[in-house]
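Heads up, one of the protein chains got dropped from this complex, but the rest are sitting where they should.
The letters A, B and C name the chains in turn, as written, and every chain counts its residues from 1.
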Amino acid sequence: MINFSYTIWIPLLPFLMFILLGLAGHKLKPKLSGLLGTGGLGIITVLSYITAFKYFFTSEKVDGAYQKITALNFTWLQFTDKLHIDLGVLLDPISVMMLVVISTVSFMVHIYSLGYMKDEKGFERFFAFLSLFSFSMLGLVLATNIFQMYIFWELVGVSSFLLIGFYYQKPSAVRASKKAFIVTRFADLGFLIGILILSFNTKTFDFITLTNPAGSAIAQGGGIVFLGLSVMTWSMIFVFMGGVGKSAMFPFHIWLPDAMEGPTPVSALIHAATMVVAGVYLVARMFPIYALSAPVALNVVAWVGAFTSLFAAVIACTQTDIKRVLAYSTMSQIGYMMLALGVAGYGGHEGLGYMASMFHLFTHAMFKALLFLGAGAIIHAVHSNYMTEMGGLRKYLPVTHITFLIACLTIAGIPPLSGFFSKDEILAAAFHSNKLLFAIEYAVAGLTAFYMFRLYFSIFWGKDTQYHHTPQEAPATMTVPLIILAVGSVFSGIIPFNKLVTSDGKILESEIELMIAIPSVLIGLLGIGVAYIMYRKESAIPDRLAATFKYGYKWAYNKFYIDELYLFVTKKIIFRYISDPVAWFDRHIVDGTMNTIASVTQNFSFRIRAFQSGQLQKYAFVFITGAIMLAILFIYLWK
Amino acid sequence: MASIMFILFSAMIIVFSILTVTSRKILRAAVYLLFVLVSTSGLYFMLNYQFLAAVQLTLYAGGIVVLIIFSILLTSHISQKFESSGWKKNIFSAIAAITGAILSIITILDYRFSATNEAAKEVNMRLIGKSLLSVDYDGYVLPFEVISVLLLAAMVAAIVVAKKGAPKTIGLPKINQE
Amino acid sequence: MDILSLFIVIPVLTITAIIFLKDAHQVRLVSAFGMGLQLLMAASLVFLYLAARHAGNSDEMLFVKDYLWFKSLNIHYAVGVDGISVAMITLTSLVVFAGIFASWEVEFLRKEFFVSLILLATGVFGFFISIDLFTMFLFYELAVIPMYLLIGIWGTGPKEYSAMKLTLMLMGGSALILVGLLGIYFNSSPGGSQLTFNILEISKVVIPLPAQRIFFPLTFVGFGVLGALFPFHTWSPDGHASAPTAVSMLHAGVLMKLGGYGAFRVAIFLMPEAAHELSWIFIILTSISVIYGAFGAIAQKDLKYINAYSSVSHCGLVLFAVLMMNQTAMNGAIIQMISHGLMTALFFALIGMLYGRTHTRMINEMGGLMKVIPFLSVCYVIAGLASLGLPGLSGFVAEMTIFVGAFQHPELFYRIVTILAVSSIVITAVYILRVVAILLLGPTTNEHFEHLTDAKWFEKISAITLIGSVAAIGLAPFWLSTMIGTSLHPIIEKILALNPF
Partner (left out) sequence: MNSGIPVQYFLILATVMFFTGIYGFLTRRNLITILMSVELILNSVNINFLAFNRYLYPHKLEGMFFSLFIIAVAASEAAVVIAIIINIYRRFTTINVEDVNEMKF
């Protein structure tokens, strides 16, 4: 058994960095604090790589399967004898893989931010928040039990809130951060309820116990039925609700596009590569329960994923803000991952989808981070977010151009780039499971290629736009991460995921099915071709198309009015029809009752004080009458 | 003889009592009160309490009534007529008074009084004087002393209270103008 | 002199010293010294307590002292503490300590202000250490009455109205409590021996069920008034809004906890059968409190009102958890009391400090304060995050313990209600973030605010004391939870033994 206890430093180091930068950051020179944060992340990256290497290549396997290793665990809060929140480090293929993803992307983003955020006010605050985020995210993936995951889940949410609202004087950023937090918080409510139901029925939070395929937890849950579905299904659906929120799946996706108000490195780190895949990770983490005990919930996962991927891809085709296009693209790609999980089964070849999902998560992290960072470099150079104000940038930003192109090709699934492999596996998994889902995903693949190249051509080709300042290539702190990530995007496809990350830890035999691979490449090329025709040079085709499908275009452009629907629900229903009436009710009915009691008492005493008239004779009269009455009473009536 | 006397006295008492409380002229009321008090002392004579009858005459008829008349002179016109008080008040008061009276009378008539057979004591001045200053079983020296202190206190109090020049008088005394 | 009585003696001595002081400037120093000493005492009490427990002392109450002071009714001055009271005492001394610093700049009748404040604290301390019902009630009244003066004299806005309303409603609650206590007293000895007010002795006997059915609701509602039980919570918004800073802190932070503590220690502990039988009524009321308070807070515009409604919601959760009658939920209730006490005190302290600068409490009149007064704003954000249950701060620990505990209830009805109560965390997030966004973030709207100064040293002491405690509980809840849990154990045993459900 290899000693993994040093892994505690992986989450702990950024936490210490956060405390340091948070408390003393304003006293340090900004540059020093930036370097401190980046240095800390560098150490973590090294540690993660060491861990990954040790875990995958030197740890013992049992029956050819990777084991779950609890490197460290201590009780943090005891609820009952069986239920307690532990904090610890759980290593298994997916958590180790996530470690690599997070630390790599995070490290790149840190380096990038050194350049990108250079002259911003609150530089040290930015790095403090980034450290907090890294801490939470690492803690999340290393969680040994579902409650630890919930804890870090919330912390991730709040660091996302802080980072989106980094420009806190900008009202739109404040709104976006608030929205992101509240929407995900609402989803987390589902997560929490799911945890409660799950823990009530299984009496444990521990992942290893919960997800043991032969364990009692999985066996028990199916028995108890509530409203037609087993409690296990209910709890898994609720847990998935948390994942839907964090991963910006329909219908909780509305916060993600707005979250682009945050600084671009943040978008790259949190809203593309790491945090938003937490939902996928959550489902993957609980996968044995989904697969073995709650197939209905797994179906829900698949359909939510498929719908979101299509929905987001359609919207992405119409947006003009490049970060928003990327945001919708992210949603679409995460939909892919969800779908892949949803169509997977536990163990054996059934588990192809699981493997594909994790694979795609990995490659997606690379190329999406690359895309965002590239977008950041473009924005940095042009000072605009809108592709309508861009064009012909390939001449000014060569490095950005090349890396961006690589990323676009990757996401479009062109071999031999990494995206091809992972996407192909997903399509294969869908094909073997449900033909309808496959069809959707197939269409989405084409759409993806189209909107990515629409973006690419509009920015780097298209019309030659005049700029106020000649755009300049970003400094080395920004381009170096781009190049590293580009290399990652190109080559990460050769990582043998089928040997490393599978649903049951055993090796999964899979090969590229040409029957699926060739059409998928073809549709990718088709999408690129269409985009080439429409956006390579200025042309009237897009406008004509938009005019033809006027309503469809308008709906898609306005994101199918989901935002407005939410706004209606929150503003109108919550505020106007619940909250205001509650406040009114409280002031006027409840408090009014109290006040009425008081004023009735007061009125009553005002009335009866007339007895105290100061008229001596009245008093005497009452006294004498009373005396006589009493006399009558005692003499005649009270026998 | 005795019953005639009794009837006479009680008729005077009742008539003049009623006149006292109903007369609309205050000085007349005072005079009627005097008659009541004098008749009462007559009753005391009938009951063989000569000393008390004398006290009644001097103290009540002589002292208190004079005091009352003086205060009337100080505060009212002699000929001032009261406006009659509200009929409601009168009727209710009368009902209360009559009910009370009837109730009491019925009770009195119902009750069988039983006298002792002990020999009556001759009440003479010597006995009264001795009793007042005696500390025996039948002695009343303590109430006697208390009453004397009370009288003194009342005298002082009357002077203090009636003394002119209390700081917060609202209206000036207008006795002289009237 | 036993250690517990020192908790009364120190404030009384402080009051005496203040009364004889000539220099008004020294008043606050003396108060701070006295209450600092009290804080130290509380800290040492925690250590003494843990040491005694560690040494194997498994009595229900430790440091018990008993003096008879009214023989014919068998009323004792009896004190004793278990882990729960120790935790509450620590909370109280923290809040009072912070409160002294938060009212550092009270000018008007300073001496009288501090005397009343410390008198109030005396009542609270006395309440928590008493184990004799009558003495407990005495201290309870002692804590409630100075509140009238504190709000009526040093308050703002319609202070006479609020003070009167608060006092009358709390007195109404007291009346119910008194009836309940007497009911317990006269049923405290079914065998016919000496009647008693002593909690420990009463807990050993079973009060007849018909009597419990009458006196449990009385006692519970009586304490519930102070614990802001719907629909008897309306004193809270007005009272808090009118009260001066330190008084709001003490009131929401500590005094409202008397309600929860009393409901737990008197109503449920002594009359578990009726509590079990009738809990569903009060569960409904408390879950209304929880949701309703949160919704009420969304619509408010005055910072203090927002916080008052938030307190209604959080304190509702305390009573809610207490009624679940199992170890975890009750543990959560106690932690919630402490957590809410600290963070709401922090809130009110910060609101007072903001008010002192901006002279308004209306959120829509403020904006962009983060840039101008970063320290206070960051503190406010932390308080907000604690309130909405961010892990790492105390609110999370408390709420999760409550929810997990409540959800272990074997009956479906209680679990469904729990889910309703859980949903309050979202609403809490909505109103907290709304306030934070309007108040602190965004551009600075009012040019007068550009020149505001950040926290002064005494304000920093006040805020940091509270934030430190909130974070300490949030990061290392294990100690607190265990300390409370071991003390709860015998109580739960008793309840379970009587109600095998």
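By definition in this document, a contact is a pair of C-beta atoms (placed from the backbone, for glycine too) under 8 Å apart; a residue touches a chain by one contact, two chains touch by 3 or more.
This is a predicted model, so every value here is computed, not measured.
Here is the thing to keep in mind: the chain we left out touches A, B in the whole complex.
On the side of chain A, the interface with the absent chain consists of residues 609, 612-617, 620-621, 624, using the contact rule stated above.
Seen across the whole complex, the unshown chain contacts chain B at 2-3, 6, 10, 13-14, 17-18, 20-22, 26, 29-30, 33, 36-37, 40, 43-44, 46-49, 52, 55-56, 59-60, 63-64, 67-68, 70-72, 74-76, 82, 85, 89-90, 92-94, 96-98, 100-101, 104-105, 108-109, 113-116, 118-121, 123, 127-128, 131-132, 138, 140, 143, 147, 150-151, 153-155, 157-162, 164, 166, 169-174.
Definition applied: only the chains that are shown with their structure count from here on.
Taken chain by chain, the contacts run in an open path, each chain touching the next and the two ends left apart.
Each chain gets a centre from the mean of its Cα atoms; the one farthest from the centre of chain A is B. A separation of 69 Å divides the Cα centre of chain B from that of chain C.
Once the centre of each chain is set as its mean CA position, chain A and chain B turn out to be 102 Å apart.
If you average the CA atoms of chain A and of chain C, the two centres end up 37 Å from each other. Within the complex formed with chain C, the chain A residues making contact are 75-80, 83, 85, 147, 150-152, 154-155, 158, 161, 165, 168-171, 174-175, 177-178, 181-182, 185-186, 189, 192-193, 196-197, 199-200, 574-575, 578-580, 582-584, 586, 590-591, 593-595, 598. Against chain A, the residues of chain B that register as touching in their complex are 89, 92-93, 96, 99-100, 103, 107.
Considering their complex, residues 165, 168-169, 230-231, 233-235, 237-238, 292, 295-296, 298-300, 309, 327-328, 368, 370-371, 385, 388-392, 396-397, 400-401, 403-405, 407-408, 415, 418-419, 422-423, 425-426, 429-430, 433-434, 437, 440-444, 477-478, 481-482, 485 of chain C touch chain A.
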